[in-house]
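A short worksheet on the structure shown next.
Apart from one protein chain that is not included, each protein chain of the complex appears where it belongs.
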Amino acid sequence: MKEVIQSTDPNHPANLIPSLCKHFYTLGWVTGTGGGISIRHNEHVYLAPSGVQKEQIRSSDIFVLDWSSQNYIYSPPSLKPSACTPLFLTAYRLRDANCCIHTHSQWAVLVTLICEASNLTKFTIREIEQIKGISHGGIGGAEIKEGGRKSGNLSYFDTLSVPIIENTAREEDLTDAMEKAMREDTDACAVLVRRHGVYVWGKTVEQAKTQAESLDYLFELAVRMRQLGVGWT
Amino acid sequence: MKEVIQSTDPNHPANLIPSLCKHFYTLGWVTGTGGGISIRHNEHVYLAPSGVQKEQIRSSDIFVLDWSSQNYIYSPPSLKPSACTPLFLTAYRLRDANCCIHTHSQWAVLVTLICEASNLTKFTIREIEQIKGISHGGIGGAEIKEGGRKSGNLSYFDTLSVPIIENTAREEDLTDAMEKAMREDTDACAVLVRRHGVYVWGKTVEQAKTQAESLDYLFELAVRMRQLGVGWT
Amino acid sequence: MKEVIQSTDPNHPANLIPSLCKHFYTLGWVTGTGGGISIRHNEHVYLAPSGVQKEQIRSSDIFVLDWSSQNYIYSPPSLKPSACTPLFLTAYRLRDANCCIHTHSQWAVLVTLICEASNLTKFTIREIEQIKGISHGGIGGAEIKEGGRKSGNLSYFDTLSVPIIENTAREEDLTDAMEKAMREDTDACAVLVRRHGVYVWGKTVEQAKTQAESLDYLFELAVRMRQLGVGWT
Partner (left out) sequence: MKEVIQSTDPNHPANLIPSLCKHFYTLGWVTGTGGGISIRHNEHVYLAPSGVQKEQIRSSDIFVLDWSSQNYIYSPPSLKPSACTPLFLTAYRLRDANCCIHTHSQWAVLVTLICEASNLTKFTIREIEQIKGISHGGIGGAEIKEGGRKSGNLSYFDTLSVPIIENTAREEDLTDAMEKAMREDTDACAVLVRRHGVYVWGKTVEQAKTQAESLDYLFELAVRMRQLGVGWT
């Protein structure tokens, strides 16, 4: 089944995962082997491997899972599947997403620490233009409406709310808490993991990536607002 | 009319918009599809499309508007014109500018938040050398005079003042406030939008770009000065 | 013996040292000729030269030491061996490491300054996911276990502790203190040098590099946590 990770199309998951990981590395999202990404492509789920330098992944390092049977149809020799796998699959199952990005961005971690000090289990912010880059449930319609807003996206006066789940020793043990958070807040576009990072998904790779960027922008801005004594909501 | 977006000259708007957007992305100005740019070239206005990854724009993704008729003479299939369009046109109409850049830079947003806490509707700073990189009205003469200052630019002891308008739910609804701010302060080189970003223009692409850089430098410096307890004026 | 610094393999130390130094320069680890790196390859120790622009090193600028005789078998004309050499060798001798990285990262320096104010001779942090990127002793097994943790790495609820030694006028005079710190804390993955930087090692180049990244991430996060009033342990 080696053909599933071979394509000359730069937008094929086998090529996108390496190029996006290289890019995410420059953003500080996957430093020191942290973080990851998965893309669902028709009946196949592509997954970056665990514990390797993300900026150096090649197509042949990617795991491919068959969606219906949940069996690996391609496994790189001497690599291990990512412990994030059940979390990525949760995003696909509950939101019908097709891409999920996991970052260890320091801004995400700092936001969860600031919230922890106030016993908050969700991060909320409002009246910042970049909120309009986030869709309802993370999978809202991307058609541009009048006013420059996408049909399924938050408007400027909406409040963005991202649930925060508590970290666990083993990454896969986050699965139940992530599923619970996603079911309780069907509008949530992402799940923050306390002292760890964030999971962001989208209907398409582009939606997942641009929402991950908009969220990271908002997390960074929120930390700087806090340092300047400016409230979030 | 496909020929208006085809040129082998790297300084033609059809090529400059993609390369500048790629560059602005690395500066954090257009993350997550935010921000934009427009160039007026003879009788044609070139506009980056709405809601797409700005760092991946190609020439064929650009909208072209005829200046006199205000009709689109080239529209990329399946893309939407930017909601910033009426704001870009305002800069061309009121200042006879030929390029307008819109960023979501966090430093611009933070400056508007700091000013909000003091009920200020303009950002002012003085006696910082980089102020000399800004021209009167944003379109002052670029000829270098003695002392290293451009003929139409602020001098070191001038006070730079940038009006701040309040954000609206729909980007095009900013147009009236932007026009009012530009008419009331004919010396203004840019307009800040509260909790949103900044619009900067210039007589040329180079003037708009270097002024956007100088302003962003001043916004960042102002935020850091505030954190250190140093006043702006 | 010029052949020891000639190889067409990009992963050979003679090629890795230049490419890693170029990369470390972009991370701010080796600015202004500071910092360095060494790789032990079979019986040969490769060492970046002293006092040169690290981002411009070529293969022919690298010193090569014979491990058993401790004699240089290749010395670039008109360059001097790094004063870090005895420190790199200490990591090889005490931990059986094969790569050692020395950075002047500002985050490392700031962490030692914060600790100095509290008379602390070690930096400790816990319950941050990125801790899982660090191995026991810096040379723990890299096999991925269930939960996404490497077999020899810290778990989420472990406390990461990095000893801090006091700086000296001459870099080689740090050797005794580094050896003492490594012997007293056999679990230490690195040694911080007060007001100077950090030494990080690994069983492989990849382990040393990814641990240096994870540590730098933790140092930066710790500084930002301090600015926000969030404790480390």
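The letters A, B and C name the chains in turn, as written, and every chain counts its residues from 1.
We take it that a contact is a pair of C-beta atoms (placed from the backbone, for glycine too) under 8 Å apart; a residue touches a chain by one contact, two chains touch by 3 or more.
Note that the coordinates shown come from a computational prediction; the quantities given were computed from them, not determined experimentally.
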Counting contacts across the entire complex, name the shown chains the missing chain touches. B, C
Would you indicate which residue among C:D61, C:E129, C:E171 or C:D216 is in contact with the undisplayed chain? C:E171
Touching the hidden chain, out of C:L27, C:L110 or C:V230, is C:L110
Contact residues on chain B toward the hidden chain run 127-130, 133, 142, 144, 146-150, 155-157, 206, 209-211, 213-214, 216-217, 220-221, 224-225, 227-230
Across the whole complex, the chain not displayed is touched by chain C residues 28, 31-34, 50-51, 53, 80, 82-84, 104, 106, 109-110, 113-114, 116-117, 167-173, 193, 195-197, 223, 226-227
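Everything below uses one rule, namely that only the chains that are shown with their structure count from here on.
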Name the shape of the chain contact graph, picking from line, ring, star, complete and other. line
Find the most central chain, measuring centrality by the gap between its CA centroid and the centroid of all protein CA atoms shown. A
Quick one: superpose chain A on chain C by CA and send over the rotation angle as a multiple of 5°. 90
Farthest chain from chain C, comparing Cα centres? B
Please tell me the distance, in whole Å, between the geometric centres of chain A and chain C computed from their C-alpha atoms. 31
Hey, how far is the Cα centre of chain B from the one of chain C, in Å? 44
Counting only residues that touch at least 2 other chains, which ones in chain A make the list? 227
